[in-house]
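Structure below; questions to follow.
This part shows chain A:
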Amino acid sequence: MKLCIRNGRIIDPSQDLDAIRDLFIEDEKVVAIGDAPVGFVADEDVDATGLWVLPGLVDLGVSLREPGYSQKGSIASETRAAASGGVTTVVCSPDTSPIVDTPAVAALIQDKALAAGQANVFPLGALTQGLSGKALSNMVALTDAGCVALSNQRHAMDSTKVLSRALEYAATHDLLVVFHSDEKSLSDGGCAHEGVISMTHGLAGIPDIAETVALARDLILVERTGVKAHFARLSSAKSIEMITQARLSGMDVTADIALHNLLLTDQVLSEFNGQYHVLPPLRSEEDRLALLEGISNGVITAICSDHQPHEKMAKIAPFSATEPGMANIEVLLPLAMKLVHGGELDLKTLLTCLTVGPANSFGIDAGSLSVGNFADFCLFDSGLSWLWTQGNKKTKGHNSPYLGDEIVGKVQATYLSGKKVY
Partner candidate 1 sequence: MTQSEPRALQLNEKGQLKHFLSLEGLDKTILTEILDLAESFLNMGEQSVKKVPLLRGKTVVNLFFENSTRTRTTFELAAKRLSADVINLNIETSATSKGESLLDTLQNLEAMQSDMFVVRHGDSGAAHFIAEHCTPNVAIINAGDGRHAHPTQAMLDMLTIRRHKGGFEGLKVAIVGDILHSRVARSQIHALTTLGVEEIRLVGPKTLVPNYFSETGAVICHELQAGLQDVDVIVMLRLQKERMHGALLPSESEFYRLYGLTMESMSWAKPDVVVMHPGPINRGVEISSEVADGEHSVILNQVTNGIAVRMAVMSMAMSGQVQSQESERSMASDTMVGEKV
Partner candidate 2 sequence: MNLDIDATLQKMANELSEYCQTKAIVDPIVVGIHSGGVWVAEKLLDNLRTKESLATLDITFYRDDFSRMGLHPKVKQTTLPSTEGKHIILVDDVLMSGRTIRAAMNEIFDFGRPASISLAILYDLDQAELPIKADVTGETIHLSENQRIKLFGPAPLTVSLVDAY
């Protein structure tokens, strides 16, 4: 099968490319950009005039909700949502039911993802059994079963001792650990950024120090154990400063930020709309600007959707009683483009953080259209305006403050290993 994508604007930060070129694909892989290889006769020609041709997006923060939470989403529904958003590589969270702490669950997820055939799915394994923070999981077995990294997510570790042992063990086998730094005793019971808005609206606060106190501890342990570390969903200005310092001191740590923390601040909470209830919380404008700065200067190399679909009822409650999370994966790219339109990020930096940046931080071979790579890509109409509604959404989740909004920019087609999946 030979495919030619003609005349599109190929933007691929991994090879510093932004030009109108033809893309040639043969047997799942990119074989040439620009001039056709000798003797190449396309079975199918796609005219991409006026469209952007981008490497398939790599999303490090996705809850597929399967197994266990079929009312919220399934591997089929959420990878379909991913494909419709141009996301071809998904790292999914271990907090399913049962939890991803056995090779069987990891295998089940990958089998179902393969059957759905919408996106490449890499599960995260639980760092401790049952995410309980007490006993170590079978980390090597999980990794052998396809887990790309290990994480306890926001579930607290029983003690710093267990955490430090878990890191030592992971370091022994050169495994990547993903941290969601959070000091439970400071964040427990909170539902909004501790600041003027939470104070004046009487919402229990989560101070930024809940993140930074834990991050300081985690960085010290990473330095001591030498474990490979990625810090997920950073939300506060001080965290960026700490990651910057760590990297300056020679530590090879990476980090990502959820897109909503770059777009929104706690100001949106004044109407108690539970759609804005996320963890870590939307913080101050000062924090938001610092997060953007961290991306602009290259300290942070990944932006994710932090896709957490919920059934309708999960958000129909007073603010603090709603379940946290948004389900934005299918509009990840157009929403992220708001940052470019608003002059807050340049296009190349943004696309880096959605493609090769996250792929590299997890050591996944994706996010690039260099010759020889798998042909995962999407065709994006950057100017098309459309309504995203309950009627045309692909995710099973009902929870996004952007549902009902006019969205600028639409993924027109997504290809996985050269095969059109959307």
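On the choice of candidates, all candidates are chains of the complex that A comes from, given by their letters.
Please note the rule applied: contacts are C-beta pairs under 8 Å (C-beta built on N, C-alpha and C of every residue); 3 or more make two chains touch, one makes a residue touch a chain; residues count from 1.
The structure presented is a predicted model; accordingly, all values stated were derived computationally and were not measured.
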Candidate from 1 or 2 that touches chain A, complex-wide: 1
Residues of chain A touching candidate 1 in the complex: 194-196, 199-204, 263-265, 267-272, 274, 285, 288, 313-314, 316-322, 342
